[in-house]
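The complex appears here without one of its protein chains, the remainder shown in place.
Note that the chains are named A and B in the order they appear, and that numbering of residues resets to 1 at the start of each chain.
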Amino acid sequence: MYTMQAVAGPTQTDTPLFAMTGICKTFGVQQVLRDVAFDLRAGEVHVLAGENGAGKSTLMRILGGIILADHGHSHVNGSEVLFRNPRDAANSGVAIIHQELSLVGPMSVADNLFLGHESSTAGWLHQTGTAQRTRDVLSRVSLRIDPRRAVDSLPISSQQLVEIAKALALDAQIIVMDEPTSALSEPEVRNLFARIADLKSQGCGIIYITHRLEEIYTIADRISVLRDGALVATRDRSDLPPDELVRLMVGRSISDQAPRRTVTCNDLRLRVQHCTVRATRAGVPPIVSDVSFDVRRGEILGVVGLEGSGVSELLWATFGALANRATSEITIDGQRIRINSPRDAIDAGIALVTNDRKRTGLILGMDIVQNATLAALPQLSPFTWLNHSAETSLASQSTQQLSLRAASMRQHVSTLSGGNQQKVVLAKWMGTNPRVLLLDDPTRGVDVGAKHEIYLLMNQWSEQGRSIVFSSSEWPELLQVSDRIIVMHRGRIVASFEGGAATPADLLRAAMGSTRDE
Amino acid sequence: MRHAFTRTILVSLVLLALSVTGCKKSTPTSNAGPTNASPGAKVSYTIGMSQCNLGEPWRVQMNDDVRKAAEAHPEIKMIFKDAQNDTLKQRSHVEEFVSAGVDLIIISPKEAQPLTEPVAKAMQAGIPVIVLDRRVLGDEYTCFIGADNKLIGRKAGEWIVQTLGGKGNVVELEGLMTSTPGQDRHSGFRDAIKGSDINIIFEADMKWLEPDARKEMESALSRFDNIDLVYAHNDPGAHGAYLATQAAGRADKIKFVGIDALPQEGVVYVKQGILAATFQYPTGGTEAIDMALKILQGETVPKEITLGSRVFTKDNVDTGGDPI
Partner (left out) sequence: MAPSDERTGWRARLTSPTATALFALCFVLLIGLIFSGDGAFYKWSTHRDALRQASVYGILACGMTFVIITAGIDLSVGSVLALVAVAFSILSIHKDWSPWLTIPACVAIGAACGATSGAVIAKLRIQPFIVTLAMMVFARGLAKTISGGMKVSTAMQRPDGSWTAAPVPDIFKAIDSRLLGDNISVVSLIFIACIIVSWIILARLRWGRYLYAIGGNEEAARLSGVPVVAMKILAYSLAGAFSAVAGLCQAAQEQQGDPEAGIGYELTAIAIVVIGGTNLMGGRGGIGLTLLGTLTIGYLDKILSVNAVPEASRLMLTGVIIIVAVLLQRRKD
């Protein structure tokens, strides 16, 4: 059963299996999809490529019936359909296999396959018929396991195949796979690709989303590129060389929001060596594997990577926030230090601004002063006794430097705008007078004005001699602000550039795992 | 998340398992299982005792009385089981006694209806059954032994009428009024004071609990300046009322009457001068063993035995109270 089949070419049919035209979607004032047309043929793998935020996941949520498009039409096998909910989509043969699997872990494989669609008469389950169908669909994905086993006792790769088998059990023909290889080892990936080839030969169409260049060119029959919510190209694989693909994905105007600056970077400040972060599940490759990097005094180091590349985890691990699954050797100003907890990191002069201020940055129910002093509280409260006036003066001092706009220092942070909330987070860390700032996408979800201010502040801090490790989803700006940039792919540093010497396309090519062709 | 969930399930299961094994624990005081009488030697009897709940001191006392009475007869071996206030558990305890082939069963049932059939089944298997304190339905049992709460309530009422000289202000602190003993101790008392000039100026449900009795008594004290006597449906209730009154500095003006007269509780309160009187609610433990011996030796016994009560007052407490 486990034979590798040759990847079959696309079978040409007149009507596509699935087609969408004129799809538009707006969230608030932001248009995330503009007039997108997309189709899928039976027996093909159609790769959907695009940068973070290009609109891929919104498009797939519309396909899956999770959200409704504002405009546009969908057709399955030539007849028009409207998916009002996930069940409509499933009934039309659409199955979406997410990165986070949607199986019920403690239940058996067989029960999972037919969950919600059990074959029964008047509530009485058809045991023998179900067993036969279970064997059928499992053999279609070449999975030889006991269907009575609990799903969570299986390795993640087998769980994924169960998920695919579940789609087949519902007669799905349109299968969406969202980054299916992110948690798989190399042999498991090869097995998955062989199963995808089987599905193609059985007449299924597969929409495949990935950030990995090598996967695109192993598996794709056709490639569509989304950029800023618009579909910019759909071509056969052979007509779209990698360089062209990257150019199509990036091709956006570079804004001039980030000011340039001139700072001389001096002595070595932070050295991180052999940083490794294990995945939460056993048997999965580490999220960060053996990464080492240096930052000098006053330097801004940009760190770049696509989703799942391990950039955030690298910053969290450096801050001691992943103590139970991360290992690294950290030296600050020539001194070897042990960091087992965020407290250790704060005491060593490190600060971490996370990329999600509501979940991991702020205590929304507290006021500005309490948030702004939380990290520096031990210095402000000798013998644990709080000193309210010292707190207020530290908070006013650090928020004034950031020109925070608030009616009162006792305002709850939940009532502040995104930009001002981010300034409260920054104020909290400036209150600890850090030597090293780890900024994970600090301009996410803030308006243009606040963004500009944050870049100015970063310049100011680097002039004060602080070191900054900076990651951002907005690469043009990152390119302008950073003195040096390292690029991560699958948990490793794959390239590094001097600031100003690289283009967004260079970064993207490296971040997708392309070996540089110089 | 999934891990946290699994762990919760695991912990719940462990807890459940613990409580189940805890429940199964019965307390055999002598050899478990029946021993057949060896010919020629002294006749040996095994008696199974099924108690509905050992959480109440009075029922602990009942088991103690049974145990003490049985210890006086070396030919009796007792097996005690505690149903922990669970009807179904008590049902299976009776069935276990039947299949173990005990010579006699004493049961103090939790509820009448669900335990009627298991008792009847035991009778059909040829095992005599003595029912203690609470009844089962029908007549398929050998002998019922119980006290009469209504009678005790009436005796308390009569004593109070006599003590107060036929008139006065009384506070009644009731036991749980959804329970039969509470209702009977109330209605018997009310029957007895009918026609006298005794006024019930304040009544409240203290749910058999001392802290609640104290709380209710405080309210009565702040409302009424003239209270002559407090009648509480159990001794802890009377004691709680006393503590409230003592704190208000009015303990010398008010008398307290309780029910139950457990040796370490109500009787001691009378000795201390806290209670003017307490009326015994007998457990019937001693009588049960007496009847058991008669039944086992082939004598006929009455179908119904109503236990007499005793009153304990300052005058007779040292001599063991007087029968009423």
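Couple of notes before you dig in:
Here, a contact is a pair of C-beta atoms (placed from the backbone, for glycine too) under 8 Å apart; a residue touches a chain by one contact, two chains touch by 3 or more.
Predicted, not measured: the structure shown is a model, and the values here were computed from it.
In the complete assembly, the contact with the undisplayed chain comes from B:Pro263, out of B:Gly138, B:Gly165 or B:Pro263. In the complete assembly, the contact with the undisplayed chain comes from A:Gln370, out of A:Thr130, A:Gln159, A:Ser182 or A:Gln370. Of the candidate positions A:Thr360, A:Gln401 or A:Thr503, contact with the hidden chain is made by A:Thr360.
For the chain left out of this panel, the touching residue among A:Lys25, A:Arg195, A:Arg227 or A:Lys428 is A:Lys428. Considering the complete assembly, chain B touches the hidden chain via residues 4, 7-8, 11-12, 15, 18-19, 22, 54-55, 57, 60, 177, 202-205, 207, 210-211, 214-216, 218-219, 221-224, 239-240, 243, 247-249, 263-265, 267-269, 271-272. Residues of chain A that touch the chain left out of the display are 319, 321, 341-343, 345-346, 352, 354, 359-366, 370, 374-375, 377-378, 381, 384-386, 407-408, 410-412, 415, 428.
The rule is simple: only the chains that are shown with their structure count from here on.
Inter-chain spacing, taken between the CA centroids of chain A and chain B, is 69 Å.
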